[in-house]
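A protein chain is absent from this complex, but the other protein chains hold their places.
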Amino acid sequence: MIKDMDKPERSKSLLRFAAPQMFYPLAGRLAPWFAAAAVIFVGIGIWLGFFVAPTDAQQGEVYRVIYIHVAAAWMSMFVYLLMAFWSAVGLVMNTRLSFIMAQALAPTGAMFCFVALWTGALWGKPTWGAYWVWDARLTSQLLLLFLYLGFMALTRAIEDPRRADKAGAIIALVGAINVPIIYFSVKWWNTLHQGASVSLNKAPSMATTMLVGMLVMAIAAWAYTIAITLWRVRSLILERERHTEWVAAELNALEGKV
Amino acid sequence: MSRALGPFAAVLDRDLLLAWRGRADVLVTLAFFVVVVCLFPFGVGAEPNQLRAIAPGVLWVAALLSTLLSLHRLFAQDHVDGTLEQLLLSPEPTVLWVVAKISAHWIATGLPLVVAAPALALLFDVEQSALGVLVLSLALGTPILALLGAVGAALTLGLRGGGMLLALLVLPLFVPVLIFGAGAVDAHLSGSGAQAHLLLLGGGLLGALALAPLACAAALRIAVE
Amino acid sequence: MQWESWSAFWDMGGFAAFVWGSYGVTALLVVGELILVMRRRRDTVRRLLRLRRATAAGVNGRRAFEEIVE
């Protein structure tokens, strides 16, 4: 019935990390490196964004919000697609670790989604005079946030972990199929109601330093997401695998420290 | 009751019979639709051309909410009395009777909305010509809502607080249907013609008919575990 | 160096509220998330340790397990 991926084979293939027992220590080793990378890139990004990049011709200094806004918007989209990917893998290969990965990603994706909306609003106020404008991208970002909240609410509402995994996977996949549909229908709807004039386009003249600053911040966001997800996966694994001996051994090791 | 024609006909007949015997629920859904539509003039003011402008959106949102409220009836009763288990153990493919169930549910709750919409539209003094497009857009749109809603209903089966969770899950998915449904009537009224919107709704319906039952069957299988 | 003085930097061309509002909330959320994840891990480990001690102490693992499971 279930291809038993949970017993750690000694094979050297990467598949052995599909077993929670093998992935747990690996995540523990990798996470700090990504966290460090994130801190470094944020430092460089802030320095580039604030101290090297010129002031924008039309928008003045407020455009500097772009560095977080764009990075967060990208991340909220990528993390959702990543969740859908892990959900698909989980449903096909029935490996519980894939479901755990999807659930570990969701909170960070939702956080970036909220950050994108928050910075979009704060950036919108001085540029068009209103905190919220039914711009196509902002509106689809809002709907994406609902998809995240739906996923998290569903996975938490179900006690039985296995049912929660599969239900979450299904809604993540159904949501992922609908993300492009929502985006284009909202874009059509937006141009219908307000015409193309009011839309949150990027600062027109993208000086290279601005572009580099944005990319660096995006990389920083990636590193941060990987680090925080790996940490969250570790505590999810501990909760899920508490019947196994290896968790008992792990707990012994942690007896004194916690 | 028809002779044993296999699960599709059996489930369709049974659910329609149940809907007929429990027609009070159908009337409640319809009453809710009418009440919600009538609330808007109080909130927005009875100024005619303003009402005429918001009429398609109001009718569509009310239809969407009515569908949402009736979704729990799709699987809840069968889940409680064990019929769902027996259906899942039927040798016939699960998708077959899931489509039958959703069709019966739409006939019992979606169709009445489509039939009632023109009458309510007159309350908003909507032009005669737009009524045809309104009915067509609802006739194409409400089945999509039923199909997508069925996936949400199956996922939240048996959960406490399932109603709110169901709304949170499916409303984002309903947005495109709402946009093109209400948009069709607006496009017709503005003279640019509603073909594009209606074609998109038709395409969406075919897509939902093909994919939603699969997701729904999978969700039911894990809900019963 | 883009700015004449630190005060000009903090003023951000008159948009201080918007720029620092954005960066501040983002920093808050990021740090908040880090703290939440760390606390969640610590609470999980503590709960499992307590659970283990209870089941080990219980006469029959199965009986004690049922009472403890919140």
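Note that the chains take the letters A, B and C in the order they are written out, and that residue 1 is the start of every chain.
Just so we're on the same page, a residue touches a chain if its C-beta (ideal position, glycine included) is under 8 Å from a C-beta of that chain, and two chains touch if they have at least 3 such contacts.
As a convention for this text, contacts and distances are computed from a predicted model.
Visitor: Pick, from "Cytochrome c biogenesis heme-transporting ATPase CcmA", "Na+/H+ antiporter subunit D", "Urea ABC transporter permease subunit UrtB" or "Multiple sugar transport system ATP-binding protein", the protein name that UniProt gives for the chain of this complex that is not shown.
Guide: "Cytochrome c biogenesis heme-transporting ATPase CcmA"
Visitor: Name, in rising order, the residues on subunit A that touch the hidden chain in the full complex.
Guide: 1-2, 4, 6, 159-162, 242-243
Visitor: Mind pulling the subunit B residues that touch the left-out chain?
Guide: Interface residues of subunit B facing the absent chain: 1-7, 9-11, 14, 17-18, 21-22, 77-78, 80-83, 85-92, 97, 224-225.
Note that only the chains that are shown with their structure count from here on.
Visitor: Of all the chains shown, whose C-alpha centre falls nearest the centre of every protein C-alpha atom combined?
Guide: A
Visitor: Please report how many Å separate the Cα centroid of subunit A from that of subunit B, as a whole number.
Guide: 32
Visitor: Averaging only over C-alpha atoms, locate the centres of subunit A and subunit C and give their separation in whole Å.
Guide: 16
Visitor: For subunit A, what residues touch not just one other chain but two or more?
Guide: Residues of subunit A touching two or more partner chains: there are none.
Visitor: Taking each residue of subunit C in turn, which ones touch at least two of the other chains?
Guide: There are none in subunit C.
Visitor: Give every residue of subunit A touching subunit C within the complex, in rising order.
Guide: 50-55, 60-62, 64-65, 68-69, 72, 107-108, 111, 114-115, 118-119, 122-123, 125-126, 224, 228, 231-232, 234-235, 238-239, 242, 247-248, 251, 254-255, 258
Visitor: Inside the complex, what are the residues of subunit A that reach subunit B?
Guide: Counting only subunit A, the residues touching subunit B are 91, 143, 146-147, 149-150, 153-154, 157-158, 160, 162-163, 166-167, 170-171, 173-175, 177-178, 181-182, 185-186, 188-189, 192.
Visitor: Which residues of subunit C touch subunit A in their complex?
Guide: 1-3, 9, 12-15, 18-19, 21-23, 25-26, 29-30, 33-34, 37-38, 40-42, 44-46, 48-49, 51-52
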